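Note that one protein chain is taken out, while the other chains of the complex remain in position.
Up next is subunit A:
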Amino acid sequence: MRDFDYIRPASIPDAIAAAAEPGSAYLAGGTNLLDLMKGGVTSPQRIVDISRLPELNRIERLEDGGLRIGALVRNADLAHDAAFAKAYPMVAEALLSGASAQLRNAATVGGNLLQRTRCSYFYDTASACNKRVSGAGCAALGGENRLHAVLGWSDACIATHPSDFCVPLVALDAVVEIEGKQGRRHVTLAEFHLLPGETPQRENALEPGDLIVAVRLPAEAASFAANARYLKVRERTSYAFALVSAAAALVVDGGKIRAARLALGGVAAKPWRARAAEAMLLGADANEATFASAADAALADASPSGDNAFKIELARRIVVRALTSAQAGTPERLPALPASPFSNIPGARHDA
């Protein structure tokens, strides 16, 4: 690991001033940053340790019925907060399907949004990567790319965003609260992460020094609590990133879909909100034919970026299954294997 200056600021303004200097990186849980630093993928000259900043580790119910989650709330603490899991069950399920118990005890809300892709060429400093070195090329194109993006990719980058947490969050219209040199601002999570285009090194809406202070969920997000699921297909049962995942939430009344939310994970450089599919679901009968049409709409713009055409069909099936299990109802207790297709999901066909 390269040498760095270590700073532990006492306040948010001090942190922002310190991190605005070139070569700086914030440290919170460190579960991704230290891994990247050990591999020489990133070598900050200055570490700004925000892990003890006051006020950022609270979960607050807002007067308008919304929720404000401090950026330093640990993944495990959020997922096991009983009121949170009851109101936003698919978010809790997504959190518990990610990483391991040890990592969830350390990893934070803000850090989850900012985690880097797990593209192996990004991690291998001997390989060309436009994210790591702008203009260097992309070794994943034409490389081992069966896990890579099928939506929103470009010839400059075909990496995916690895977060589970962000998938239900983007479906529920989460908003990122950012503090920077110009004060506080709100950016929707849907707009927070950027698609690669010609500038894959630019991954999100943050400017130098900007600090994520909280993630907000609007009041409406809790209205899906009775019919919401996160489903995640992995190459092993636990402790693996998603091949494809889906967050599905419905409000069904008299067999008709009155509200629908759908987002996909593991398919693009950002958590992928499927708005065309949601429009198709709205007002339709809640049945498998409708869900299949929605799945087609969600993947209509998909194309393989390499040896990963299977992910498109896999994603369609995961969408159908996630919607089917959402319709069947949120289980009283999270399954033993959160988000796993190997858990017994009520209402879902095992071969869907």
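The criterion applied here is as follows: a contact is a pair of C-beta atoms (placed from the backbone, for glycine too) under 8 Å apart; a residue touches a chain by one contact, two chains touch by 3 or more; residues count from 1.
FYI, contacts and distances are computed from a predicted model.
Student: Out of "Mannitol ABC transporter permease", "(2Fe-2S)-binding protein", "Chemotaxis protein CheW" or "MoaD/ThiS family protein", which one is the UniProt protein name for the chain not included here?
Tutor: So, among "Mannitol ABC transporter permease", "(2Fe-2S)-binding protein", "Chemotaxis protein CheW" or "MoaD/ThiS family protein", the name matching the hidden chain's UniProt entry is "(2Fe-2S)-binding protein".
Student: Please pick, from A:A101, A:A136 or A:A279, the residue that touches the omitted chain in the full complex.
Tutor: A:A101
Student: Against the chain that's been left off, what residues of subunit A make contact? List them.
Tutor: 1, 3-6, 8, 27, 30-31, 34-35, 38-39, 47, 49, 51, 76, 80, 99-103, 105-106, 237-239, 336-338
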